[in-house]
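A short write-up of the structure that comes next.
As you look at this complex, bear in mind that one protein chain is not there, while each of the others sits in place.
Here the chain labels run A, B and C in written order, and each chain numbers its own residues starting at 1.
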Amino acid sequence: MRNVMYSLETACSNTWRDKWMNLLSAFLICSGLAIFGSFLILSFNMESAVRKWFNDFSIVIYLNKGISSDEEEALKNFFIQDSDVLSLRYISKEEALLELKDMLGAGSRVLESVEENPLPSSFEIKMKREILIPALLRQKTALFSKVPGVNEIQFGEEWLESLIRTSMILKSLLLITGTALASTVIFISYGTIRILFYRRMDEIETLKLLGATRRFIRMPFLMEGMIIGTAGGALCSLSLFASYRLVSLRLMELMPSLKAFLVTMPEGIFFYGPAAGAVLSFIGSYFAVGKIKY
Amino acid sequence: MRNVMYSLETACSNTWRDKWMNLLSAFLICSGLAIFGSFLILSFNMESAVRKWFNDFSIVIYLNKGISSDEEEALKNFFIQDSDVLSLRYISKEEALLELKDMLGAGSRVLESVEENPLPSSFEIKMKREILIPALLRQKTALFSKVPGVNEIQFGEEWLESLIRTSMILKSLLLITGTALASTVIFISYGTIRILFYRRMDEIETLKLLGATRRFIRMPFLMEGMIIGTAGGALCSLSLFASYRLVSLRLMELMPSLKAFLVTMPEGIFFYGPAAGAVLSFIGSYFAVGKIKY
Amino acid sequence: MIRFTKVSKYFGKEPVVTDIDLHIDKGELAYITGPSGAGKTTLLKLIYMAERPEKGEISVSKWDLRKIRQRRIPYLRRDIGIVFQDFKLLFNKTVFENIALAQKIRGVKPDSLRENVDRILTDVGLAHKSGSFPEHLSGGEQQKIAIARAMVSKPLILLADEPTGNLDHASAKTILSLFKEFNARGTTILIATHNSALFTDTGRKVIYLKDGKIEKETTG
Partner (left out) sequence: MIRFTKVSKYFGKEPVVTDIDLHIDKGELAYITGPSGAGKTTLLKLIYMAERPEKGEISVSKWDLRKIRQRRIPYLRRDIGIVFQDFKLLFNKTVFENIALAQKIRGVKPDSLRENVDRILTDVGLAHKSGSFPEHLSGGEQQKIAIARAMVSKPLILLADEPTGNLDHASAKTILSLFKEFNARGTTILIATHNSALFTDTGRKVIYLKDGKIEKETTG
């Protein structure tokens, strides 16, 4: 207990004595963490975008032309009870025509010569996330298309495939760069603390000769490492928070539609930043101090 | 001259003597540069994508219905001679109908009831990059639309606007993160070398007392810094090159369409990496050694 | 208290001390002398295990140095106070902190720690330098601090390597009388020195070392 106190005292006074050096290290660790953090934020935002695109994905079920509204109602009830269906929207022939005209824009003059509305009514159905895989979805739609009253089922198979591919690419990119960056950060912390440690070699030699145990020698270093790491982490949280707010505000100004995608910075960052800094520095310091041999 | 030789000798032997420490620093500098480099590569790729999108942007000029092919030829010559026009493609009524059917896909049954092709022939025109700004383009199309034989002009104004906005966002993102990362890298190098330098304080004090000039003291440090920096930079080039090849190959496998966007790694990286490392470390070392006062 | 049996130590192939037989009793105060490079420091290092012998046996107090386990070495060293030839003061700690360190390592309570440090500082005559950093001390003052650090914890054994090399005659006498006082209270003391003035006419054991061998053992 007394030893812990002495260690803490030593750690604090060492930290203070080498304050400029330690500030430097804290900044280095902060840089490392900030790079990692920006990456995390970026990847959260990308994931949120992908999720949103998945949410917007829907299949369209075109109904037979002559179908009555009672039959339509029955079909609606049937589909909505399916366990894979998330939500359903009914689109009448008229609505469909309007949408088509809207979509064609100036090209809609093609429709001028059409007297009778040639479009069928339809359901736009959103499916559960689990089933949004081409193979599964094809099975499902094959089933649906056998239901009497259903004429044809359409869904953007290519879109879905490219969505899935995009999300896979994102995931693997995140994994690759994530691991690379995380190890870089650990390495920056390790290297920094190791370099700091070299300065203290003589001191450690002397401590050993004076009869200090391994614990006694190691503890202040670990504590100092954690102090520096925590400081670096806190600094990183602060600067990330501030710059993310700034950047995201500026981005939203330029492109209001981004609002839907941008995730808000979790408050937890003020816990995770310092914690990550402390843990990394602890690990770094631990290896930096290394095996103390007598 | 002799002094330069002595300095180089000292620098080399110091570098070698502290090889592990220096390797650590080289790795740290390498990490810093690699982060910056990955960012550059990413931004090159994004820029290449944006450029390609701009290249694909075109306006469509619908011609009057009853126009003769001689008149069409005359119009074509007229447009192609316009200084803002980059290239021009003629789309006949028949091609236009095919394209529309293609676009509508299953929805093309709308067109089944249409007997006569209601579509006009048109020109798809790509404009020079300078004029691809909504205001300018609107002026230009207003001019074009007064040409006899032209019925209507269409272009994706929204698409163009969002493209411009995207490119602006990319640019400002690149600028912000670019500056942030560049300063981080300089800082990592600076910090690393500064920490290394602290170890040598005693040595420098002794050198001063022995009558060494500033140059004599500083030179070996700067050289050592440059050696470390060059090594770090070379390492960075190597690892970036390798990992980019790996990642881009993997990505192209997953998404062959990316091939059009991904820029190839310039060979110059093997020059720029080490050069950047050397310059940064030189600057870092210069400030790390600081003002030598007697 | 300290016993060497046929001890030899090599650096590389060169023998530095060879075939040393040595016996220092509990409560004794003995001197080791000999020319520069004779192996005095190395002999002391063997005692506190900063070096390990290639041959022979060493026992120190209750410890058999051949059998001691790595993790027990700090405890051996706590039985020994060492005045290093090059002082080994920590330059980023004040005089007080340097001496306090030896106490902290032994887990001494804060209040007795402060008392002990202040007392020994007064004994060596440097109480007024308590807050100074070693680099602001004169050579002799640094040496006195190194001596104070070795003695503050009242060790069983005191090893002093050239403890008066930087001291004037008067200071050296003060230090020597401190040593004698400690010795009278039971501390075994071994002093390595080339300064024959220290041991002539003391009636203490003097071991003459030359080229790593014991040349003679006399009474000074």
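Here, contacts are C-beta pairs under 8 Å (C-beta built on N, C-alpha and C of every residue); 3 or more make two chains touch, one makes a residue touch a chain.
Keep in mind that what you see is a predicted model, and the values were worked out from it rather than measured.
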| item | value |
| --- | --- |
| Missing chain: touched chains present in the view | B, C |
| Contact partner of the left-out chain, one of C:18, C:41, C:103 or C:116 | C:41 |
| Full-complex contact with the absent chain, from C:83, C:167 or C:189 | C:167 |
| Residue in contact with the excluded chain [from B:55, B:69 or B:206] | B:206 |
| Sole contact to the chain not displayed, among C:15, C:110 or C:140 | C:140 |
| Residues of subunit B (touch criterion as defined above) contacting the omitted chain | 2-3, 6, 10, 13-14, 17-18, 203, 205-214, 216, 293-294 |
| Hidden partner chain, residues of subunit C it touches | 11, 34-37, 40-41, 85-86, 136, 138-141, 143-144, 161-162, 165-171, 194, 196 |
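Here is the rule we use: only the chains that are shown with their structure count from here on.
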| item | value |
| --- | --- |
| Contact distance in steps, from subunit B to subunit C | 2 |
| Closest chain to the centre of mass proxy, which here is the mean CA position | A |
| Relative to subunit A, chain with the most remote C-alpha centre | C |
| Centre-of-Cα separation between subunit C and subunit B, whole angstrom | 67 |
| Separation of subunit A from subunit B, taking each centre as the mean of its C-alpha atoms, in whole Å | 24 |
